[in-house]
Structures are given as structure tokens and as C-alpha cells.
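Yeah, one chain of the complex is gone here, protein chain that is, but the others are all in their spots.
On to chain A.
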């Protein structure tokens, strides 16, 4: 069960590539249905719908002729780009913006957005500022806390860092991110 759970967690923190797969399968299926139609028309000795397969093969074989080089190059470049997108989806790890909370009984994954809003709340209370003055960005290995202080009121950077780190420690995230606190050099007036 332990092993099964770690596998479930791995699946939850990585993308399944399902949307692009469905798009690719639909495109592939439509192309194949069209090819099926034309070749069956040919088998039955009926006139072709758009182009007869043998004529299509002849056109392909004579290629740089019969089409403007500009259009051919553009088509090729487009195919190249789409192929690159597909290949990168196949090869890249595809990590989702999620962290794992270690727990012996329940496997827990948290969206980074939830972590960020919890840390923003903690920062807001530690710095004594309003919601709009705090922005927290959570990525896999770092937490960036941006605070824009109220004009004329000092905020304590070490205190903010300590309280954010304490909150992160209580969360026990895996992988554990490092905290970066940025205090804006300009303040906000009228809050």
C-alpha cells in the first residue's frame, strides 16, 4: 500500500498529457477516415471526392514543383513547430504546480496556489499590512514573498521571514522550498 500511495502521489504531481493526446487522436482519426474514404472510392471504381490517392502520390513525388516555395516552406515550418510541441510533451517531465504534504495515513497533495494564499495571510498578519500589499509566488523550490510596506511604517523583514518559515515548517512540504523576502523600496500611501 505504501508503494501504491507513492505511485499515486507521483501521478498526482505530474501531468497525464490527456488533453493533447485527445486532440492528437481526433486529428489522427479524422485524417485516417478521410484516407479511408478516398481509398475505398478508388477500390469501388467511383470518382474521387477531393483527390484520388494515386494523383496525390504523384503530386507529392513532384513536390517543389506545383506549389509556391513560400507556401511549401510555411507548411513545413508549421508542421515542424507542431511536431516540436508534441515531442516536448512526450519528453518533458510535466510537473504540475503542486506539493506533497507528508502524512503516514493519507496521501496529501496541495496546489501551489493554496500554499501561496496561506503564506500571504501569514505575511499580512506578521507585517501588519493589507491584502493588496502582499504577493506570494510559490514554485517548486522557492517561495518568493513580496511586501510593499505602508509609507512611513517600518516593517521587520526578519520577523516576516521567520513567520513564513514557521508556517512552511508546519506544512512539512515535499520538496521543501526556500523563502525569499522582497521588501519594496517604495511605500503605499492611503491604506
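Note that a contact is a pair of C-beta atoms (placed from the backbone, for glycine too) under 8 Å apart; a residue touches a chain by one contact, two chains touch by 3 or more; residues count from 1.
Simple rule for what comes next: contacts and distances are computed from a predicted model.
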Per UniProt, the name of the complex member that is left out, chosen from "Alkaline shock response membrane anchor protein AmaP", "4Fe-4S ferredoxin", "Dicarboxylate transport" or "Xanthine dehydrogenase family protein subunit M":
"Alkaline shock response membrane anchor protein AmaP"
Which of A:87, A:140 or A:178 touches the missing chain? It is A:87
Kindly state which of the options A:50, A:63 or A:154 is in contact with the chain not pictured.
A:63
Write the list of chain A residues that the hidden chain touches.
1, 4-5, 8-9, 11-12, 14, 16-18, 20-22, 24-26, 28-29, 31-33, 35-36, 39-40, 42-45, 53-54, 57-58, 60-65, 69-70, 72-73, 75-91, 101, 103, 105-111, 113-115, 117-118, 120-121, 131, 167, 170-172
